[in-house]
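Heads up, one of the protein chains got dropped from this complex, but the rest are sitting where they should.
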Amino acid sequence: MIKKLLVANRGEIAIRIMRSCREMGISTVAVYSEADRTSMHVRYADEAYYIGPSPSSESYLKMDKILEVAKKSGADAIHPGYGFLSENAEFAKQCGKKGIIFIGPSPHAIATMGDKITARQTMINAGVPVVPGTNRKITTDAEAKKVMEEVGLPLMVKASAGGGGKGMRLVHSASELLNAVKAAQSEARTAFGDDSVYIEKYIESPHHIEFQVLGDKHGNIIHLFERECSIQRRHQKVIEETPSPILTPELREKMGRSAVEAARSVKYEGTGTVEFLVDNNLNYYFLEMNTRLQVEHPITERVVGVDLVKEQIRVANGEPLAYKQEYLRQLGHAIECRIYAEDPDNNFMPSPGLIRHITEPTGLGVRTDGYVYKGYEIPIYYDPMISKLIVWGRTRAGAIDRMKRALSEYKISGVKTSIRFLQNIMNNSDFVDGKYDTHFIEKHMESLMAEKQKCDPHCEDIAIITAFLDYIEKIGKSEKASPVTPETSGWKQYGRRNNLSRL
Amino acid sequence: MIKKLLVANRGEIAIRIMRSCREMGISTVAVYSEADRTSMHVRYADEAYYIGPSPSSESYLKMDKILEVAKKSGADAIHPGYGFLSENAEFAKQCGKKGIIFIGPSPHAIATMGDKITARQTMINAGVPVVPGTNRKITTDAEAKKVMEEVGLPLMVKASAGGGGKGMRLVHSASELLNAVKAAQSEARTAFGDDSVYIEKYIESPHHIEFQVLGDKHGNIIHLFERECSIQRRHQKVIEETPSPILTPELREKMGRSAVEAARSVKYEGTGTVEFLVDNNLNYYFLEMNTRLQVEHPITERVVGVDLVKEQIRVANGEPLAYKQEYLRQLGHAIECRIYAEDPDNNFMPSPGLIRHITEPTGLGVRTDGYVYKGYEIPIYYDPMISKLIVWGRTRAGAIDRMKRALSEYKISGVKTSIRFLQNIMNNSDFVDGKYDTHFIEKHMESLMAEKQKCDPHCEDIAIITAFLDYIEKIGKSEKASPVTPETSGWKQYGRRNNLSRL
Amino acid sequence: MELDIKLDKRLARVKLISRNKNHVVVDVDGFAYRLDVHMVEDHVYSVLHEGKSHNIEIIPGETNKKYFVNTIYKNYDLEIVDAESRYLQNRNKNDLNNEQNVISTPMPGKIVRIPVKVGQKVAANDTVIVISAMKMESEYKAGREAVIKKIMVKEGDTVTGHQPLITLE
Partner (left out) sequence: MELDIKLDKRLARVKLISRNKNHVVVDVDGFAYRLDVHMVEDHVYSVLHEGKSHNIEIIPGETNKKYFVNTIYKNYDLEIVDAESRYLQNRNKNDLNNEQNVISTPMPGKIVRIPVKVGQKVAANDTVIVISAMKMESEYKAGREAVIKKIMVKEGDTVTGHQPLITLE
């Protein structure tokens, strides 16, 4: 039984994991880099240890340092969260060697799914549909041409070790092929130290739909239905929802079975995600499997009613799954918006900085998973995600209404955020109708960037007046200028009160 | 169709109602007293109007003033929330006269249920079990004695117009009877201007279990299952949960049918609550019906999956109910803790004052419905409830674990709160076992007041050191005293940063 | 830097031994602590001690030297005791009886009733003032037989916490 757990991560996911630990009576150990001493995960944990300078490569990616802290603090288990070491087979192996439970699947499952060519071949053997293409590394020009003839145009050249859109090339005409292969190989070599590339058919207008799976150490594997993740910008998910607006019950069942087969082919333990591409004719193809907890796992938690982190820990403790496939249901509809510190008006440039003020939405059907607080400075070294806003509604329309309400309550100042951009997506009629694919943002960019709601005739003037009053108060000219002089300066009562030494 | 709605209330319930309005695209009008200009409901609403001095009798209870604002602002409907005018039949009537929709049942339903003797008689006619006793006002000593002989001892003398524990007397022996009747009459006259009292059998070790009902204008009435509300202090609910730990499926169905009959007897429209007493042998008796939205409605919303405020508004719009009894289910378990500004160590004395700091829990399965913010001063004029903390878990044990986690994250300073007292209830073994009745708090008071968790050996010293450092920093002695002088004062970096005029 | 600090009823001797930015060594009653201390929010500190993560809130009290201190487990009243406060304390000893003669309220509220007049004789446990806050009325009683010396408020007044209301003689 796990009694003490080290979270080898930071930000919202570290806190999300610690919350489930606290509910299970498991004590928590945080690790932190130089930039993260005042980060919320350090404050939330029972224990916290410094592991190195701010860049991830010198801290959150340092396996030996993290294992040393685990040993020193007496942690029985390590949860890697997502990103960082979460899909590193070597780290999983090292944990095993030191007698520390790695919360995740076996090193074999991680390695198999981490190499796309191997994963494709494994899926074909398991009877899971994959995108038409080759299952071998492309080594010669002749081979590339042969595959092109088989799969047809357009096609994708992809790095086997790839991820995050790197090492990918789209080929529209035969003449581009060889250059694309060379470019992808070169990029893959630089990015991943492995120049293996392969060729897949290019699926036009695809939907990105993934299935949550959960396996235990006793051979039981279930799926917890799908997440629709087609709202993306540059291969980064922006909004996810479940159920998918395009799935039929029959297709859901079929894809769910494929997802379970995919997981079974690597004897999957814990939570994982099988990503599919779905075309306009509702054909689906295995894309990849993420062998970790996914950023967007909360929407599944809400409609299926499970705590996925608790399930991970129970599986790691050797317990059999508490759920049977036939009893699981999707109840209602959930949507997640990722709130980023970025400036949509300035080409989505990241916007680190000091949080001046934050008010998070709450109330019926609203969950936020975040980590920043007033006075916190978002560091420049890590992911720009501030929080995830998750809402639930009995219907999809109800969930969209609630998301609009929640976004309108969300106030963050000091850094730029994507909140207004997300509001515009919620108001887009194609989104509201559930008619979108992965090209949605690109296609609607212009209207998504436009100002949607206007100040009423006076609201601009009122903003000017408020700043005017703030300024004359600041320079102390308010009383003199005013024909009616109040005993105390009224509108700053708040500030003054807070400065009193007397409570 | 309601387009603009005035909320004749304040605090958390005003905001909770406005949230549903915002999700439905209905604009909101707040009213506020002198003490409430900076209250959150004024900030949250689209419009806000002053209605009078701070005492409720001069503002939130002023029917004419509120109706005038409704007219002036063009509101089509008024939602009274709970308390204040919510169970005032005259106000409901006045709304009707002015052509404004009152969100609630008919004046007839309010009046019938507001008078306990009438309500008892109505229930008996409808076949709903009531506590044995008389259905008539006690006018003579002889009558009182006759009823005592019929129902036996102990018995309760109760004011017909009563509420909140006022005008009630418990009688153990025959010799106390006549004095008790006189005392109750006198108290009732003073409190309600009506000295009608009646006599009921006293139910020992009762459970307070209530059923949520919902009716429309087309004669459809359903119930949304029960709420267990036996954790009370001086007749005030402190913690509620659903499902009740003591109800069987059969009893639930039977009581649910009784609740629907009770509502049907007054042609009930909108949301209402039928309160029952349940004794140790699982006999149940009608206690009273609350003809309004209940404080603890969110636990029902969570396990049944409905938005009760939206349903109220839909019913008021004349729509038929969207739910059929046979399709409703309770999924999982929800608990609500009421967070009060009060000092449990000082006889639960109310603790109004300035909120210095507030951090609210969030994450999976946690909802807070509150209204205070950092810098807000809780006024002395109104209810001491700061917020409601609602959690959901797949099981009752899971919900308790989550409530403990959420309470541990809840930080409010500047005023005293009941948070630690609530934590002690969550750790009480009788509560954990679901073995409690309305005497729970009284019975366990000593252990609930005790300090449960201890500082580890060093934590007290660390608190001392932190204050020491804060003090020497404040008086500017830190640098001088320190052999290693830093360029900048490290631990106050936060404060300094926030004072910079440069962002 | 060395100070006496009163935490509830405990009196502790605290000494700063060294400091390097956020890393301090401080001795409390003979035990030396090495801590990593950061103020993370207004009045909120994150303190690491041998790996343990503590969150401590230091709320300013009525005077410069008084604090309310909140740890995760318990809330404390804390007071810095230096030469000045010792002097004041000694001086106040003589006024101690005086202090018992003042009736005040710990909470803000509104004066509902003052059933006594200046010069009136009251017995122990007689109600001298009734204050309401948040729909609840609290009665304040005389601690002993006494004569009402002064009444500083009147019915209907709003009062802050810890404000003197009535003095007895």
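Here the chain labels run A, B and C in written order, and each chain numbers its own residues starting at 1.
The rule is short, and it goes like this: a residue touches a chain if its C-beta (ideal position, glycine included) is under 8 Å from a C-beta of that chain, and two chains touch if they have at least 3 such contacts.
Bear in mind that the values here come from a model prediction, so they are computed numbers and not experimental data.
By the touch rule given at the top, the unshown chain touches A, B in the complete complex.
Among B:Pro129, B:Gly163 or B:Gly375, only B:Gly375 touches the chain left out of the display.
When you scan A:Ala397, A:Met445 or A:Ala463 for touch with the missing chain, the hit is A:Ala463. Contact with the omitted chain, checked across A:Gly52, A:Gly256, A:Gly270 or A:Gly414, is made by A:Gly414.
Listed by residue number, the positions of subunit A touching the unshown chain are 341, 346, 349-353, 356-357, 380-384, 408, 411, 413-414, 451, 453-456, 458-472, 474-475, 477-478, 481-484, 486, 490-495.
Residue-level contact of subunit B with the missing chain is found at 29-30, 37-38, 42-49, 72-73, 373-376, 501-503.
Simple rule for what comes next: only the chains that are shown with their structure count from here on.
Comparing the CA-atom centres of all chains against that of subunit B, the greatest distance is found for A. Rounded to whole angstrom, the centroid-to-centroid distance between subunit A and subunit B, based on C-alpha atoms, equals 37 Å. Subunit B has residues 353, 356, 408, 414, 494 in contact with two or more other chains. Contact with two or more other chains is made by residues 22, 38, 40-42, 52, 59, 64, 68, 161 of subunit C.
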